[in-house]
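Note that one protein chain is taken out, while the other chains of the complex remain in position.
Residue numbering begins at 1 within each chain, and the chains themselves are lettered A, B and C in the order written.
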Amino acid sequence: MKLKKMGIALLAAGLMASSVPAMADLVFPALSYRTGPFGANGAENADGYLDYFALLNERDGGIGGIKIQTPECETEYKPEKGVECYESTKGSGALLYQPLSTGITYQLIPKVTADKIPMLTPGYGRTSSANGKVFEYVFNFPANYWDGASVGVKYILDQEKGDLKGKKITLLYHNSAYGKEPIRTLEELSKKHGYTLKTIPVDSPGQEQKSQWLEIRRDKPDYVLMWGWGVMNQVAIGEAAKMGFPMDHFIGIWWAGSENDVKPAGEGANGYKALTFHGVGKDFPIFKDIETHLVAKGKATNGGKNIGTALYNRGLYFAMLAAEAAATAQKIHNTKDLTGAQMRDGLEALKLDKARLEALGLPNFAPEVTISCENHGGSGLVAVQQWDAKAGAWKLVSDFMPSDREIIDPLIKADSEAFAAENKITPRECK
Amino acid sequence: MAEPTQDGRKIGGTLLEVKNITLSFGGVKALTDISFDIKEGEIRAIIGPNGAGKSSMLNVISGFYHPQQGEVWFRGQKRASMRPYEVARQGIARTFQNIALFKGMSTLDNLMTGRITHMHKNLFWQAIWKGPAEREEIAHRERVEHIIDFLGIQAIRKTPVGRLPYGLQKRVELGRALAAEAKLLLLDEPMAGMNLEEKEDMCRFILDVNDEFGTTIALIEHDMGVVMDLSDRVVVLDYGKKLADGTPNEVRNDPAVIEAYLGVGH
Amino acid sequence: MLYRESGDFKTSYSADQQTFPIRLDRHMVYGILAFAFLVVPFLINDYWEKSVLLPFLVWAMAALGLNILTGFCGQVSLGTGGFMAVGAYACYKLMVAFPWLNMFVVVILAGLITAMVGVLFGLPSLRIKGFYLAVATLASQFFLIWLFNKVPWFYNYSASGMIAAPERTLLGIPVTGAEAPPWMTYLFCLTLVTVFAFIAHNLVRGRIGRSWMAIRDMDIAAEIIGVPPLKAKLSAFAVSSFYIGMSGAMMFALYLGSAEPSDSFGIAKSFLVLFMIIIGGLGSILGSFLGAAFLTLLPVLLKNIMVGGFGWPPDLAAHLELLLIGALIMFFLIVEPHGLAQLWRVTKERLRLWPFPH
Partner (left out) sequence: MSPELLNVLEVMLNGLLAGVMYSLVALGFVLIYKASGIFNYAQGVMALFAALTLVGFQTGQIPFAHVINTMFGTHVETWGPGVPTFLAIILTIGVMVLFAYLVERVVLKHMVNQAPIILFMTTIGLAYFMEGFGDLMWGADIKTMDVGLPSGASTWFETTTASWAAEGSNYPGMYVDMLDVSAAGIAILLVVVLTLFSQYTKTGRALRAVADDHQAALTVGISLRTIWVIVWSIAGCVALVAGIMWGAKSGVQFSLSLIALKALPVLILGGFTSIPGAIVGGLIIGVGEKLFEYSIGGMLGGATENWFAYGLALFFLMFRPQGLFGERIIERV
């Protein structure tokens, strides 16, 4: 009987959320996914995220002299696990969540609002959370899917010298909530620019896309946009290359723009393009700091093997946004230790200009970011990157371009107001 | 109209009659033009060598096989083509050649399943349990306990039948068929593989059932001694054809039967 | 010595047929229930609610449902995820269409709708058996997920394609939505699971349960002794889908708060529930709970030990966790192929005979 009781006590203790960092630190939980079908992508992203904070700790002694804690929690890209990670880390003084999955984002939106901990979902999540009046604690700057769709079309417009009349654009999308995101924007834009839009879904996971690509081959669209994820990307790029589809007319969203997506197709992937909202490559001063402070000391996550990949850079950027917001919050509230609400104020006052980026060792890495109380979505500037198979590297082939606010703003307004009505939220006033 | 037998039991009118049954499986004829009847209250034996079509005959009566030709008349009415469970609801219960007990269930539950055709409380009452469903359950439990006493299997009431020895399993299977309180009981080799003692027990049960409950019994059996002792009338099948039909004595002396059983020129 | 049956005499059939015939079992179960209803609500916090207790209750409900179909009626199904999605979407549509409706009623109605869908997809079971049926049920899994993705009516034409549970109250206290206190959602689910666990027990010990088990053990013999296979199989599909539908509704409305078909109700969920009942014990109500506990709590436990306790990198821990769960599944099946419930039963039998094993 005694043994049994001890067993139960041990079990209860084991189930208890552990790892309670000292309250004095700044805590940025890292919800990552390193296993499962998307694990390869998640690992690169998480490495960048963790390395940036590690660098701040090593080089600057944290933010404003306060050390940073990054308790990592594996979500496996599953909503349930994400919720578990959130609940097990939120009590440790967490300042900001970046769940790295749209599914988890949706679970957390009501929770973070109730717990007053901000959440940042750059380039994913609920697009209409750009409306800060409704979504007080949710941010999705610097760009969202609708920005992506809009800039994708704008880029094509530039390529075609400003005329899309009679052109055919096909959207190949992951048959899920994520994949369906751009459809409404693209439909609106097709009315404006006069192209014909065709949408072709691919069921998850998407290892077999013969039907879809034969259809594309028959239709001969002028451009293919892709909202893909996981194995769907590799197979689609492979099929496109084999069919001889002109790769520079094939543009993926930023989640279809990592080295993982193009490498399996080898030479054939050369010229494939993807959208991005940050710079690519290792050609920034900050990587020297990472080399000296992390890699040389053996402190880089995963031995630093992912440094410089597109997703690593994205993780780095995500962390940088969080750190900058924290520093801003420290200034506004004139305190070193932060609360979730103060962090929110920091995010809403975030201003990243050219000079600041240069000071951070990331000159021209990303467009300027200015966030305000009503605008949680940033400027929505997006660029296009292209894969060079010989060099084995991405390079930017366009400037950071603004999206079509005329189209997107009403969509955001409508969707966020619907959300507010459904959940009985009164949009707050922004001064 | 009932005519008493030597031992004073009552044999009534025709309970079941099969007329000109022909059954074939993809060209192979299992039964050819078989007709015979079973009278109320009698013990009727079906005998014949292996592969004679005895089990097929029982399967036709149970509605498991649907003959290409012929009719089955039960209680004076021609039976439409029906599913086996409908046949069971009409009052025909049976045992099987190779034990077909529900191995995952206890003896008690097996017997209670035998009463399934008599239980009617619907899903809702079953879910509530307290009240009608429980009363029904207890009423039927009492009848099943009666059979358990009768067969002397009280000790294994709660044992999963998969764990029981062969002889007991056969007894439980008989119990399950009895629990149905059927008009007609079909027993497919109830004594196969038993030792003498077990056979004697089984014979006693069969006679008692017939005696006590007045149940009509049709049985398939290889042990000629048993058949001759037990049955009122015997039908003999060979290669799917009827060879003979009559009292044990008539059948014993039928030249065709002697030939089929002992071979030509013995 | 404490745990025994002897001396615990039954003087009526009704006493013999009661839910927990052994006195100590009875006391233990009532003790656990009292603890769960009267003590836990005062201790619970968000973490315990969302990471441990709600997942356990939701999956226990689903496992109960699948165990009725697979464990008791012998029809292996891999459509659980799809049926959970039906429950979730039915729940969402009902919540939005009838905001005044009591949440208990909503969840039960969602279960009933799922039961109807379940009967429809159960029809092939009349002809197809065993693994053929198992794989065939995958058709319903894939079709339902596809349907909920494709038809905007199901998610009320929202831009994201996600469904989110609006706030509903019970006795003035929110039971869904972010403001719902943990003890409320917990008690809500606990009540449902407890009530329906007893109902499941009632069903399987009576006529209907016996007809299911007869079909499972030997379908032909069952039909010949009078069990209508159509009715038995379809009623098993209906009751099972009813439970699974309720679990889907609970998962969506109370546990997660929002859902998307392929993320939340994908094929992985169908397999997960099947694992639960096999590990827990086919054909056992207790087994459904043990299996659900094993597969929802073990990963959390392993993660906390490896990451929190030993401080291993999370990715290593995650891979190791998979490996360990796989190894444990094989280990338990080797030790006791009939599941944790059987292991428990055998232990009890030993205890009952202790200290005189013969």
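FYI, a residue touches a chain if its C-beta (ideal position, glycine included) is under 8 Å from a C-beta of that chain, and two chains touch if they have at least 3 such contacts.
Owing to the predicted nature of the structure, the values given are computational and were not obtained by experimental measurement.
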{"item": "Touching residue (missing chain; options C:91, C:163, C:208 or C:224)", "value": "C:224"}
{"item": "Residue of C:36, C:230, C:324 or C:343 touching the missing chain in the full complex", "value": "C:324"}
{"item": "Of A:83, A:169 or A:235, the residue in touch with the unshown chain", "value": "A:235"}
{"item": "Hidden partner interface residues of chain C, rising order", "value": "70, 76, 124, 127-132, 135-136, 138-139, 142-143, 146, 149-150, 220-221, 224, 267, 271, 274-275, 278-279, 282, 312-313, 315-316, 319-330, 333-334, 337-338"}
{"item": "Those residues of chain A which, in the complete complex, touch the missing chain", "value": "34-37, 39-40, 43, 175, 199-203, 205, 207-208, 210-212, 214-215, 217-218, 230-231, 234-235, 238, 241-244, 260, 263-264, 266, 268, 298, 302-303, 305"}
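One rule holds in what follows: only the chains that are shown with their structure count from here on.
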{"item": "Most centrally placed chain - per-chain CA mean versus overall CA mean", "value": "C"}
{"item": "Euclidean distance of C-alpha centroids - chain A vs chain C, Å", "value": "35"}
{"item": "Chain A and chain B: spacing of chain centres that average the CA atoms, whole Å", "value": "73"}
{"item": "Sites on chain C at which at least two other chains make contact", "value": "none"}
{"item": "In the complex with chain B, residue positions of chain C that touch it", "value": "13-14, 17, 199, 202-203, 206-211, 213-214, 216-218, 220-229, 235, 239, 283"}
{"item": "Interface residues, chain C side, partner chain A - complex", "value": "46-52, 55, 146, 149, 158-162, 164, 166-167, 177-179, 255-264, 266, 297, 300-301, 303-305, 307-309, 313-315, 317-319, 322"}
{"item": "Chain A residues touching chain C - in the complex, by the definition given at the top", "value": "11, 14-19, 32, 34-35, 39, 43, 72-74, 76, 78-80, 83-84, 86-88, 90-91, 103, 106-107, 109-111, 113-114, 126-128, 175-177, 180-181, 184, 203-204, 302, 411, 415, 418, 422-424"}
